[in-house]
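Single-structure report; data block below.
One chain of protein is taken out of this complex; the other chains stay put.
Chains here go by letter, A, B and C, matching the order in which they are written, and residues are numbered from 1 within each.
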Amino acid sequence: MDSNYNEIIENAYNFTKPIKDKGKLATYIPELANVNPSNFGVHMTKVDGTSFGIGDHLEKFSIQSISKVLSLALAVKFLGEDIWTRIDVEPSGTKFDSLLLLETYNGIPRNPFVNSGAIVICDILISHLENARQEFLEFVRDLSGIPDLNYSDKIADSEKATGFRNVALCNFIKSLGNIKNDPAVVLDFYFDMCSLEMNCQQLSHTFSFLANGGCKLKDGKEIITSSQAKRINALMLTCGFYDESGEFAFKVGLPGKSGVGGGIVALYPNNFTIAVWSPKLNANGNSYKGMKLLETVTTHSEMSIF
Amino acid sequence: MDSNYNEIIENAYNFTKPIKDKGKLATYIPELANVNPSNFGVHMTKVDGTSFGIGDHLEKFSIQSISKVLSLALAVKFLGEDIWTRIDVEPSGTKFDSLLLLETYNGIPRNPFVNSGAIVICDILISHLENARQEFLEFVRDLSGIPDLNYSDKIADSEKATGFRNVALCNFIKSLGNIKNDPAVVLDFYFDMCSLEMNCQQLSHTFSFLANGGCKLKDGKEIITSSQAKRINALMLTCGFYDESGEFAFKVGLPGKSGVGGGIVALYPNNFTIAVWSPKLNANGNSYKGMKLLETVTTHSEMSIF
Amino acid sequence: MDSNYNEIIENAYNFTKPIKDKGKLATYIPELANVNPSNFGVHMTKVDGTSFGIGDHLEKFSIQSISKVLSLALAVKFLGEDIWTRIDVEPSGTKFDSLLLLETYNGIPRNPFVNSGAIVICDILISHLENARQEFLEFVRDLSGIPDLNYSDKIADSEKATGFRNVALCNFIKSLGNIKNDPAVVLDFYFDMCSLEMNCQQLSHTFSFLANGGCKLKDGKEIITSSQAKRINALMLTCGFYDESGEFAFKVGLPGKSGVGGGIVALYPNNFTIAVWSPKLNANGNSYKGMKLLETVTTHSEMSIF
Partner (left out) sequence: MDSNYNEIIENAYNFTKPIKDKGKLATYIPELANVNPSNFGVHMTKVDGTSFGIGDHLEKFSIQSISKVLSLALAVKFLGEDIWTRIDVEPSGTKFDSLLLLETYNGIPRNPFVNSGAIVICDILISHLENARQEFLEFVRDLSGIPDLNYSDKIADSEKATGFRNVALCNFIKSLGNIKNDPAVVLDFYFDMCSLEMNCQQLSHTFSFLANGGCKLKDGKEIITSSQAKRINALMLTCGFYDESGEFAFKVGLPGKSGVGGGIVALYPNNFTIAVWSPKLNANGNSYKGMKLLETVTTHSEMSIF
């Protein structure tokens, strides 16, 4: 990695670190409230294999919704274009867990990154894989290179005990005919899927196949086709940040995905993947400092797809 | 322009031309129904100044909503970031002329490309320019290099006589406090602004400053800053095609903007601008064959920002 | 009128008068803000012709939306059941000037007492009467027995200058095909219709035909049939108080209609009509003290239809 990139990251980190954090810890999953709110780290992985990190970039956190990109990739890999009869590819224009648009669109979620869409992806995987829960785990182990990666029971149980709105979403879609399996089984897999933990370094490594034409950096193995990778990137750009997706495209200009654990991953196709983590969230549910850091990075460099 | 690009355009044109056109002529502006529905043309302008066109690319048509990008550029040029207190930058998730979200968001349109947003931009220009109607015309004359470009009274009058929903939108926003001038004056300018006519060649030339870091191709004059150009490109990607913006990003992967006259302009930053025209529209109000052609172009090439 | 009724009214008036008025003057029609906010009067007219009033019951005020019942009666009188293809008879579940449900129901207003419904009634009257503005005035003159009753230009002009939301509503319905005349002409009539002024005595006399099987008290002349009167009463009960109609039925239990001028008229079929006036409005746009007084009246008596 050339020193220029390292410098940009380091400068953006140092510039953002002292900013007063106006965000708030996620409270709707009780277990997430136990995190040290001042954690802050960032890690960039270039497609040439070099990488650079700073701050708490080696500390693990719950990646939450970021894993929705990985379950989508797995569904696309095995089922191709067929999945788009069950989910649309449009920004929702509303909160991540809204039921409103489901009612309007007869149970077809607006995109795979709102909760309803990710739940339908889980249903699809359960229908088409022998053991979706295990196969998804193997898939992420392979991408991340972490052989002992596991679901976090503590996080998953915490969400299972309080995730009434996701229960509502899944049963509502079921009532509209777009969930094929038992809602309880689908939800179990969904909560597990969101419970994965990684640090910034691992996260940027894991996502680098999307910056690399669908192929793993390490061994060049094709995970999904180049065209499929482009489409997932397009979806991250238009739908990756819930009701703030337009703002992220406008200010940062990179495809990305956030999670309520405070993580964000973003990528510049054919260039790099960057993962940032800071647990306190802005009003739209995205990491306050993570957004600031990425905005600083692309404002002070020419690293935007636009 | 290297022959490779010419070939891609020509092939895509020849591939798309014989496809059965499932679109329908716009009917809500009566004058638009008088157009020959089989017109079909495309023109690409590269940032190196070379260009290539085929089909009815020299025939003029009503660019309609495509001009919303130009009025936004003028507002950004003169007023900078201030305009974003009056308009948001998020995809709407609904039809282009929906009143629903205005009610939810207290008169702040979701983005400058839905009708309500473009109407607010007109209001802003009227407040801040001596003679907005004339200055906007001069601005587009300069960008397009067409010194005698003029508003089409025939088109504007046709829309004024039937544009009840836009009258509703403007008065509704006024009632919510986000229109400062007389609604009738704002609407007059809005209908004029949408009445401009160009051919594909002129349209691709006009928009090339957005593919060229904000600078005119011909003389390098900075129209807006590079950062402002990037942000307008980001907005076109997330919001340029109404309720089909996600689909366009997903399948074409370029920032673009469509109009109900059947025109679409799209651009690849630092590479090219492409304008296509075919009057019959799909269910979302975007040119049926225009969408097909652009999808073919980016599928058969590597020309996507993702 | 037996003294018992007089006593109930007088007691309710004296009980309600000293209550702290938590309401606020209507501000959206500037002229309405010039009223003395402490005015408070009530008048009851029995079907036996006797009547009783107290407080400012002889002071004129702008009856505003209360006149929507009278324009509906005129439309029903001349056109009968035909009007119900253009308007529904369901409570709206939303604010009186909401555009949302119009979008859902393709321009068919939910009922004739929300603004959109009253605007469609105006359109119907214009289509079917020689001179709707004059004929409506004659109709109300006859009902009220006030031969020199006139539209108030001051009130109508005040609303015309600021009624952007009603302009929006009318043009929106026009765009959906349910306004047949020029929106400007329809709105002129609508604003005039809402500008009528009466005092409580006159108002309770005017509405007494609805408590009297459709016939004028004075001379027994049939204005509308008994069945039509019942249906208008049913509509007042389910839809007469916008988003507070259920509450009024629940607490007062009489058909009624309110106006933003602070007037309320209510009636007990075959018994009496009661008009109350106090200008300050609660959060739902209904007279704060007027509601309190009527609640007191029916709580302390057995005068409810339930």
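Everything that follows uses one rule, which is that contacts are C-beta pairs under 8 Å (C-beta built on N, C-alpha and C of every residue); 3 or more make two chains touch, one makes a residue touch a chain.
These numbers come from a predicted model, not from an experiment.
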Among the chains presented, those that the missing one touches: A, C
Identified contact with the non-displayed chain, of C:16, C:71, C:111 or C:282: C:111
Identified contact with the non-displayed chain, of C:92, C:202, C:258 or C:278: C:92
Footprint left on chain C by the chain that the document does not show: 88-94, 101, 110-111, 227, 229-231, 233-235, 237-239, 243-247, 249-251, 253, 255, 269, 299, 304-306
Where the unshown chain meets chain A, residue by residue: 98-100, 103, 164-165, 167-172, 174-175, 183
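Convention: only the chains that are shown with their structure count from here on.
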Topology of the chain contact graph, where touching chains are joined (line, ring, star, complete, other): line
Most remote chain, CA-based centroid, reference being chain C: A
Chain nearest the overall Cα centroid: B
Chain centre separation (chain B, chain C; CA means) in Å: 47
Cα-centroid distance, chain A relative to chain C, in whole angstrom: 55
Mean-CA-position distance for chain B and chain A (Å): 32
Residues within chain B bordering two or more other chains: none
